[in-house]
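Left out: one protein chain. Kept in place: all the others.
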Amino acid sequence: MIQKIAWMIPLFPLLGFIINSFGRKIISRNMSGIIASLMVFIPLIFAFDLFFSVTDKVTVHLFNWISAGVINIPFEFLIDPLSITMMLVVTGVGFLIHVYSIGYMGHDEHANTFFAYLNLFIFFMLLLVMGANYLILFIGWEGVGLCSYLLIGFWYKNTEYNNAARKAFVMNRIGDLGFLLGIILMLFAFGSVNFKDVFPAAGSVQSGNVTVTIITLLLMIGALGKSAQIPLYTWLPDAMAGPTPVSALIHAATMVTAGIYMIARSSILYSLAPITSGVIVVIGLATAVFAASIGLLQNDIKKVLAYSTVSQLGYMFLALGLGAYSSAMFHVTTHAFFKALLFLGAGSVMHALNNGQDIRGMGGLRKKLPITFITFLIATLAISGIPPFSGFFSKDEILAKAFASNPSLWVVGMIGALFTCFYMFRLFYLVFYGKFRGTSEQEAHVHESPLVMTIPLIVLAVLAFLGGFLNFPAIFGGKESFAEYLKPSLAGQYYGKELIPHQTELLLMASSVIILLAVIFIAWQVFVKRGTVPADETTERKGLVKLVYNKYFIDELYNSIFVKPYNFLSEKVFSWIDRVVIDGIVNSFGEISIICGRSVRKLQNGNTSFYLFVMAWAIVAMFIYLMLV
Amino acid sequence: MAALISIAVFGIALLYIELTNSKKIQLPLAVVGLLVTLGLTVMQWNHPSSSFNNMAVTDNYSVAFNASILLSTMFVVLLSAYYYEDVKQHVAEIMALMLFTVFGAFLITSFSNMIMLFLGIETLSIPLYVLAGSKKFSLRSNEASFKYFLMGAFASAILLLGITLVYGASATFQLSAISDYVNNTKQLPGIFYMGIILILVGFSFKVAAAPFHFWTPDVYEGSPTLITAFMATVVKIAGFAAFYRLFSSAFSSIATFWEPLLWGMIILTLLISNFAALLQKGVKRLLAYSSISHAGFLLLGIIALNKLSAGGIFYYTLAYSLATIPAFGVLILVKNHRNSDDSIDAFNGLAKKNPLLAIVMSVALLSMAGIPITAGFFAKYYIFVAAIDSGYILLTIFAVLAAVLGVFYYFRLLNAMFLKEGEAEKIKIPVVFGISLLITTILTLAMGVFPDYIIKLL
Partner (left out) sequence: MGSISIILLMACGIIFAVAAIAIGRKLSMKRFNPTKGEAYECGIQTEGDTWVQLHIGYYLFALVFLLFDVEIAFVYPWAVVFKEIGMVAFVEIVMFVLVLFLGLLYAYKKKALTWM
């Protein structure tokens, strides 16, 4: 029964969007928030129903969408464990964030528009995960990009925010171009873009087939843009310009994982393309460590979390590259819980401090914001990978698979994990311990957020705590039920195989936990015992002029990655790469276009006789062509 | 035939209405005329016939294109009620001229004889020269009119010479006879090829393909905005309908000769238009370049020359018209409100005070950019599929890149509307205006969600 009406799922948020955008004047802000939340809650119930009733693949056919020549693309939804998982994450976390937003955005005069956009986002996201072919997926993909763009620039009075929105849009277009080319190539190679045609057809393809490799590489480029991987990651930290619930929903829990979802969905193709998988491993691992190292020195609470998101997405990519698709999805799920929680917690802190974002201006908040404090602690422990919090299980699963493939991958991955642990606890201690460092005015204002904001925090905290048990590993006598559940949807090179001996795995776990605890202790020493506060922006760092890091560029780069991760120059070097190299490449495309445009414009000089002159010569040129053929 | 007579009669009737100066019935009469003609046109669906001693044929192809021309004209006429509100005298005259243009357009969508083609193109063009100058006291409008006339005359002469040369070689004006001649002659004479080249040039001028596009930005910018919308839609639909009809029937068997020329023109058109559009400050001029770039995409449908082409071109022209009319409509309102400032900055902060206009404009722009769930996406999609089917893979990849470039400049406008701050005030939207804007927007979205119903027609 439920499968018959599954097509209605995306319609609810769309309805919410319509109601909220047309009733802007009539509906009160709170009412619009409630409507928006409700329109996400209903699909959540549907998704649960699907979860209990569908264990295999069900295709919901709506209508024949496009038929041009031999190409036939129906408008279909695919309901299978993978899409149900994503639906649950999107609507579940989405619903909590909607509720939270009622409190958070309550004072904003454009709250109704905000909720309309959020609903629209959920609509496109559901389209993305439910689509039964690459075209619907692509439409959802573009749609969520559009919503992200609109929401980043939501406070459009600020030019910087506009630029951030634009950067996100442009970078994603670069990725999308790759994605689109991949889809077109797929249309050629398989004559279809429907999952149900492409994947069986791929079964007869040899592993390492060139076409499949190119297709997967192109699709990967799309995923790199959407999931903020090297070299297309710089938009995500900038995207923090948007309201905090947006950062939580779009730029942490759901949209950025669309790239992961897409690759997992195409797992059959990727398992046939070892070269692509290798590239993904390298990119994922590099991003994971690189972004984590940047996070070490950020002082903006949301920027830290943003780089942490990039880094965590890197781990998911690593898992995908290793062929551990279910591990990647598992991390997507747990990450959605704890990262959404971290962002919402950060939002709660900012709310209390009247939008202060600099951690140097916080401190000692644990007494004043008890609920935020406890939930934030749970999330921090989860992301750091301390058992039994959810992050431990999902990250450890990825690292174990990395170890099975090549121990050095594990080592590098572990370094990233240490970074993560350190910057998260640095953040945590600086915000909640020590003395309050803000203005006295702020201090008087500090208060715990209202219930409508804290309840989502608590629910997410429970999920972040228990989420790991979804896939309780076999080593502790679990059944790995999450991986088993996803089995029908994914290419399973890891199913039914014991990768590394149990003793080794236990040893790895134990050592990682011990190191992590040591890191937490060091962070405690540095930031709580000694009360170190990161140096002020204005004073000394300006003394270290560009010359230094331009000259020692390579040295400092290596230094900062391998030798002295906590070298405070790293911040500058990485941001230099970020700004000059990566932005430079992206911007130079724009500049070349503008130069071309200028020369073209010169032709259009308004002089009719010149126009006729060009036309006449064009005709002469054509006649010359005639003589040649 | 009946539709043709009907549009002419209503055109003349409108002229006489103007004499009596009864302003109230001008608009209803024009709308009724278009509706009656639309009815007569649609009745011919699946009833092919020929008229004027087989010089014109009415088939599903022409009916579809005619219907889409009528639809576009209808929206333009509806917008004209507001646009010419302050002008005391000439509205009916302008509407009549529009109907005469449509008459010419009808001829060239359904010609089966070269003479009919030339007659149609002239009937289509001459009222347009006048319309371009219909803002009598604006220097820009006069300049546009004169430029258009001068260059149009040049292009007509070239086209006519082309027709003459083809006639000189084949001794016939009839398309089917030319086709037979091509198939049965082993060594085609040079003048025949020259004729094809000249005809190609004539058409490229009409549809504004590079390097014969130079008139477009100047004329589009100088003409009254509403007339620009009319030119950009009706002329383009009719021009491409005729272009494809001629080259797919008479010259299809020597496609290997003219396709490389078209190939080069497509590359040039897409390059010039998209790069030039990047730098435009005025929205009207930007839309003019965008119109040129659409011509480039549409030419892909002609070069493809397979069974998907006709449907693709039809879908594309319709989608393009449904996006262009509201875009110009919103431009008219904004421009009037900002004392004739049509720069992109005039759109700053539009979304805040005039969300409806901003949404209409966004849908139109997204459709032009080819973003999904708007008609524009499938327009490009079908055209690309047709081109790929005929093996033009490199060209299609190039076109896709051009489309991506296009996103940038449409995006500038979106950015201005949604993210920038401006001293926008509420713009009052006249009722008829608002309704036509909404209908076009809804149609654009509907076509984007259910493309199959349109594409299956042809």
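Note that the chains are named A and B in the order they appear, and that numbering of residues resets to 1 at the start of each chain.
One rule holds in what follows: a residue touches a chain if its C-beta (ideal position, glycine included) is under 8 Å from a C-beta of that chain, and two chains touch if they have at least 3 such contacts.
What you see is a predicted model; the values in this text were computed from it and never measured.
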Chains in view that touch the one left out, judged over the entire complex: A, B
Selected residue (touches chain absent from view) among B:Met1, B:Val36 or B:Ile191: B:Ile191
Residues of chain B in contact with the chain not shown: 12, 15-16, 19, 189-191, 194
For chain A, the residues touching the chain missing from this view: 623, 626-627
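The rule we apply is simple: only the chains that are shown with their structure count from here on.
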Chain A residues within the chain B interface of the complex: 21, 24, 63-69, 71, 138-139, 142-143, 146, 150, 153, 156-157, 161-162, 165-166, 169-170, 173, 177, 180-181, 184, 188, 590, 593-594, 596-598, 600-601, 603-604, 606, 608, 610-612, 614-615, 618-619, 622-623, 625-626, 629
Residue ranges of chain B touching chain A (in the complex, touch as defined): 147, 150-151, 154-155, 158, 190, 193-194, 197-198, 200-201, 205, 211-212, 214-215, 217-218, 257, 260-261, 271-272, 275-279, 307-308, 311-312, 355, 371-373, 378, 381-382, 384-386, 388-389, 397, 400-401, 404-405, 407-408, 411, 415, 418-421, 450-452, 455-456
